[in-house]
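Take a look at chain A:
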Amino acid sequence: MSKLIVATLAAAMLAGSAMLASAQERVVNVYNWSDYIDDSLLEDFTKETGIKVVYDVFDSNEILETKLLAGGSGYDVVVPTASFLQRQIAAGVFQKLDKSKLPNLSNMWDVIMERTAKYDPGNEYAVDYMWGTTGIGYNVDKMKEILGTDAKPGWDVIFNPEIAAKFKDCGIHLLDSATDIMPSALAYLGLDPDSHKQADLEKAADLLMKVRPYIRKFHSSEYINALANGDICLAVGFSGDIFQARDRAAEAKAGVTVDYSIPAQGAQMWFDMLAMPADAPHAAEAHEFINYMMKPEVIAKASNYVFYANGNKASQQFLDKEVIEDTAIYPSDEVMQKLFTTTPFEAKEQRVLTRLWTKIVTGQ
Partner candidate 1 sequence: MMKSLGSIRRSFAPWADPASKPFISVKNVTKKFGDFTAVDDLSLNIYTREFFALLGASGCGKSTLLRMLAGFEQPTSGEIILDGQNLAGIPPYRRPVNMMFQSYALFPHMTVENNIAFGLKQDGMPKPEIAERVAQMLKLVKLEKFAQRRPHQLSGGQRQRVALARSIAKRPKVLLLDEPLGALDKKLREETQFELMDLQQELGLTFVIVTHDQEEAMTMADRIAVMSHGKVVQVATPAEIYEAPNSRFVADFIGDVNLFDGTVIGVEGGSLRIETTSGIQLRMASPEKPASGAKAAVAIRPEKIRISRQPPDHAPVNTAEGEIWDIGYLGDMTVFHVRLKDGKVVKASSLNAVRAVEDPLGYDQQIWISFGEDAGVVLKD
Partner candidate 2 sequence: MAKLASALVSRLVIIVPYAWLLFFFLIPFFIVFRISLSQTAVAMPPYTPVFDLAGGLAGILEKAREFSVDNYVWLTDDALYFNAYVSSLVIAAISTLLTLLIGFPIAYGMAKAPRSIRPTLLMLVILPFWTSFLIRVYAWIAILKPEGLLNQFLTTIGIIDQPLIILNTNSAIYIGIVYSYLPFMVLPIYSALEKMDNSLIEAAQDLGCTPTSAFWRVTFPLSLPGVVAGCLLVFIPAVGEFVIPDLLGGSETLMIGKTLWSEFNANRDWPVSSAVAIILLMILVIPIVYFQNVQAKADSEGK
């Protein structure tokens, strides 16, 4: 609801500001996640190119997708997550990038390019902005109190009913999203995390039903505050959100310490991608903007600001130590091997999955 309001306001403001921009003035309309860029980068871009950036933010993929599918959004550059990107490409939402206008593509990191190609074959429509993992955020002190160890937790704290039961009163939150939780459950079971087989999915669902009594809530954003405030001990969530919780807890100085763990059994990767809507009004400027964001110094500055890994190999030399050396952000090669990506479900498969998921969530 709040997201909807924010998005509506943003759209209204964009419509207004886009109209104000005069014909000769070069403009690029960017629609990105909230708190996802160092504002000085936008100023630098304008200084360097003379292109004014009209910057709006959203905070859920659903909001972005609804606008893109409805058409006529007026944006030139948008930042969907790769799993959404794929179905949006299929729906004809995006235009192919003109690679001749993107010389900085050579800076990109092949390891990430390979993975994003799973969603966008040949990386024709998008380039990676940031990437991260779906892992476990936890309250460090409570974890030690309950399990008696400093070790970073693995999936068993969530998916092993005996262990999860110990965290029941302390509180566990899971993302309210089948496509983010089911692959992790499959990974814990040793099955293919990308399996679309009904039998595999039902096994994962059975597993989830066993731990369902110990889950306080399925929600896709509330865990940030809940972790930071010490209201819950464990959350399965996006790395970026959990870093945010960690920072908020540190700022609050209320004795809560939050940390993030990429489970040893493997975790799902996510990629936020820069893409251009098919009806982007300023295609030339959009290319310039995307190319600019692939400059090693620029994207390094962005990563240093938001504490996310980026998909730009050349930028790594410019990253702060606390970013490049944090294995929660840039995992070791060994862990990198275990990270997985998933392919989206067909519409009819998705319906079934959603129904399965609703039953898990509501415990019915």
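Inclusion criterion for the candidates: all candidates are chains of the complex that A comes from, given by their letters.
Everything that follows uses one rule, which is that a contact is a pair of C-beta atoms (placed from the backbone, for glycine too) under 8 Å apart; a residue touches a chain by one contact, two chains touch by 3 or more; residues count from 1.
Treat the numbers as computed from the prediction; the structure is a model and nothing was measured.
Of the numbered options 1 or 2, all belong to the same complex as chain A, but only candidate 2 touches it. Chain contact summary for the complex, chain A toward candidate 2: residues 1-2, 60, 62, 65-66, 68-71, 87, 90-93, 171, 176-178, 215-219, 222, 230-231, 347, 350-351, 354-355, 358-359, 361-364.
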